[in-house]
Structure formats: structure tokens, C-alpha cells
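The next block holds one structure in the form of C-alpha cells; read it before the comments.
For this view, one protein chain was removed and the others were kept in their places.
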Amino acid sequence: MDDAGREERFQARIDAGERIEPKDWMPDAYRRQLVRMMSQHAHSEVVGMLPEGNWITRAPSLRRKQILLAKVQDEAGHGLYLYSAVETLGVSREELIDELLAGRAKYSSIFNYPTLSWADMGAIGWLVDGAAILNQTMLTKCSYGPYARAMVRICKEERFHEKQGFEIMAVLAAGTPAQRAMAQSALDRWWWPTLMMFGPPDGESTHNDQLMRWRVKQKSNDELRQWFVDLTVPQAQQIGLAIPDPELRFDEASGHWLTGPIDWDEFWRVVRGGGTCNRDRLEARQRAHDDGRWVREAAEAYAKKHRT
Amino acid sequence: MSAEQPDSQWPLWEVFVQEKTGDPHEHAGSLHAPDGELALQAARDVYARRGPVVSLWVVESEHIVSTTPADSPSFLEPGPEKIYRHPRFYTGPRSTKNTARKK
Partner (left out) sequence: MNALVEYLLRLGDDRLVLGHRLSEWCGHAPILEEDIALSNIGLDLLGQAAGFLGLAGEVEGLGRDADALAFGRGATELRNVQLVEQPNGDFAHTIARQVLFDTASLAVLEQLAGAKHAKLAELAAHAAKETRYHVRHGRDWFVRLGDGSAESHTRTQRALDSLWIFTPELLEADAVDAELGRAGIGADLASVRAGWRREISALIEQATLRQPEDPPYPATGGRRGVHTEHLDHLLSNMQCVARAHPEARW
């Protein structure tokens, strides 16, 4: 069978809802897209540990401290599951980390924003994890087996992440005036970047069509974004915080909450390196990597000496 | 990058988890470890911290011998051609009921 025949057979498997497994034949472009998507996702989890890790030591109660530490620990685990999934496609974790630290691989740009108060922990859990859950729920149906299975595991663990974030915000919003102000400030700063997390509008998204055809994605960027807005606006109303969008309105005809315009200049500026924390995030990961080298080497040296 | 050895993230291991006694061990995923003892500890922290887990197996990925898609259909028999292996192939009187009276 020639490549054209193989591609047809491959697409037929996709259309029939079959899962593609690591040793199956797949078009080079499919393999490349999946490596890109999965590794970006893995990098996002690992870099994502940093903005929240920033507040573990200052968490204001023992319960919050434990919850936040458990959440960030989960994120390490998610990164690990995802790196494992990429490795099924023949790329090593070493290579993936190398790409990240060299600035050749991307991670979700939301993590280039700074966490400036305890309330940011609430905003991130509620909004950023809330957004991630929608994306991840969709990906449990992804055509590539290892990715879908990693996503099922991640989704189970992710549910408490969003709930604890929303709980933090609700408690703050019902608290002292200073706490309420802290929560509103966090919502003001994290709302728009979260909407940008879903990526550029459908018309401008380069990989969208091909990924939908291969059933890697099932919903477009705009669909996911709208789904998120519709879920989240009532939640903000429920706890008495204001979405920072003067043009936000409910459209009776469609049944959707419509937002004002998203500042895509900001999105591109941050993606391309102009966010507040881009440099700090990579420096932190580079330092952990460099400082850890002697440890990793020591463990291997020991294993070599004591191999039975 | 210089010509030095690329940094190692340790060998890859596969993890199998048994949720309760009597269950088979199921593949949970993989992780990196320098040896079996640390692989077991990592497996416990990564794949068993939410429980329930009663047993963990870890094995270096390179030690797994597996079939490939090219192996089917010849290596892995696809359909129920040898249907005499299946109980439903058989007709005849149903098993007699155990009529032993309960004490």
C-alpha cells in the first residue's frame, strides 16, 4: 500500500472513531502535530507550577497550604503523564526539556502573568483551571490513545483544582472589605488572559481544521471560549464579583453571554516574550534543571555501580 | 550545545497497578527512574497517591516485549473462527440443577 492509500485507511479509522496507538502507521504531519500539542501541554503543566508555587509558603491557613501544595503536586504529575504520552511517539523527555529551555517550545502563555496576591490563587484555580478542564474534557476523546488516556487521568484530578479556586474566591468575596478588594483585583487581572488561553479566533487559528479532521480536537477555540464564558459569568454573579468587561451582555436570541473585544495585541505580545514573567519562568526552570544535574547523575552513577 | 552527553532524565519505566486483591495489574503509565527501588517509590507517589492500590509493578520499558500492528492478523487471531472454543457453540441439555436439599 502506498502512502496515499495508507492515509486514506488512516482517515477511515479516525472517522470510525478508532484510537490510534503508538505503533500504528500515522502520517508524519499527525505525529508532528501531536508531539507539538502534547509537549506544549506538558510544558504548560510544569511551568504552571511556578505562579502558584509562589504562594504555597504564604498560604494563610494550614488547610489552604495543604490544598495548594497538593494542587501544585498534581500539576507536576500531569506534566509527567503528558511527557510520558509524548515519549510514546519516540521523542525523549531530555529532548523535550531541551526544547523548552532553549525557547523553541511553547507553553500556555497564561503562566507568563504574575501572581500578586493570595487571591490570585483563587482566580487561577477558578478561571485558569476552569478553562483547562473544558479543553481537557474534550481531549479525553482525542484520537491518539496515550493522549486520551492521560487526559482521563488528568480530568479526574483536575476537578478539585477548579473547586478549591472557586471556594477561595467565594470566601474572599464574602469576607472583609480588604479580602473582597483582593478578590476583585485578582479577577480584574486574570479574566481577559484566561479568555486568551483558548487561542486566537477560529479564522486565524492555523492548525484548527486539520486537528478537527483528525479528531484531535472536537471543538474550536471560539466554541470552547464561549462555553467557558457561559459557565463562568453566572458563577461570578453568584459570589458577587464583577467581570471586568463593560460590554458584557446576555444575548436572548442565542442564549449566550457575549463579551467585549479581546485585545489580541496583548496576547501576541505576551506569547512572543513580552509578558511580565516570561523570563523568570524559564530562568526558574533552567536553574532547577542545572542545579539538579549532579543529583540525576549521582543516581545513575549509583545504579551503574550496583547493577546486579 | 556542546558535544557533551545530553542530560539524562533517567531511563523510562512502565507502571502496573493492582487496585484490590483479586484484580489484574493494569498499565497506569510511565515514569523516569534510575533503578527499581526509586521506580517503585515514584510509582507509589505518582500513580498510587489517590488509592486504592494494593500492589505495584514497575519494569524498564526496554524490557517489555510486545506485538506490533504488523503482527495481526497472522500472529493475533482476529475472529471467532475456532468457535468450538466458545461455550455458546454447544447445545444439548442444560446443566442439571443441584437438587441437594438445604439443611
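For reference, chains read A and B in written order, and residue numbers begin at 1 within each chain.
Just so it is clear, a contact is a pair of C-beta atoms (placed from the backbone, for glycine too) under 8 Å apart; a residue touches a chain by one contact, two chains touch by 3 or more.
Worth saying up front: this structure is predicted, and the values here are computed from it rather than measured.
S.K.: Which of the chains on display does the removed chain touch in the whole complex?
M.R.: Counted over the whole complex, the chain not pictured touches A, B.
S.K.: Tell me which of B:17, B:38 or B:56 is the one touching the absent chain.
M.R.: Considering all chains, including the one not shown, the answer is B:38.
S.K.: Which of A:14, A:46 or A:148 sits in contact with the chain that's absent?
M.R.: A:46
S.K.: Which of A:10, A:30, A:118 or A:147 sits in contact with the chain that's absent?
M.R.: Once the missing chain is taken into account, the touching residue is A:118.
S.K.: What subunit A residues would touch the chain not displayed?
M.R.: Counting only subunit A, the missing chain is touched by 46, 49-50, 53, 56-66, 69-70, 72-73, 76-77, 79-80, 83, 118, 168, 171, 175-176, 178-179, 284, 287-288, 291-299, 301-302, 305.
S.K.: Contacts of subunit B with the missing chain: which residues?
M.R.: 9-10, 31-34, 37-38, 41-42, 44-46, 49
Note that in this section only the chains that are shown with their structure count from here on.
S.K.: If you average the Cα atoms of subunit A and of subunit B to get two centres, how far apart are those centres in Å?
M.R.: 30
S.K.: Sort out for me which residues of subunit B touch subunit A in the complex.
M.R.: Going through subunit B, the ones touching subunit A are 1, 6-10, 12, 29-32, 34-35, 38, 46, 50, 66, 68-69.
S.K.: Considering only the defined contacts, which subunit A positions touch subunit B in the complex?
M.R.: Touching subunit B: residues 21, 23-25, 77, 80-81, 84, 87, 92-95, 97-98, 149-150, 153, 157, 289, 293, 296-297, 299-300, 302-303, 306 of subunit A.
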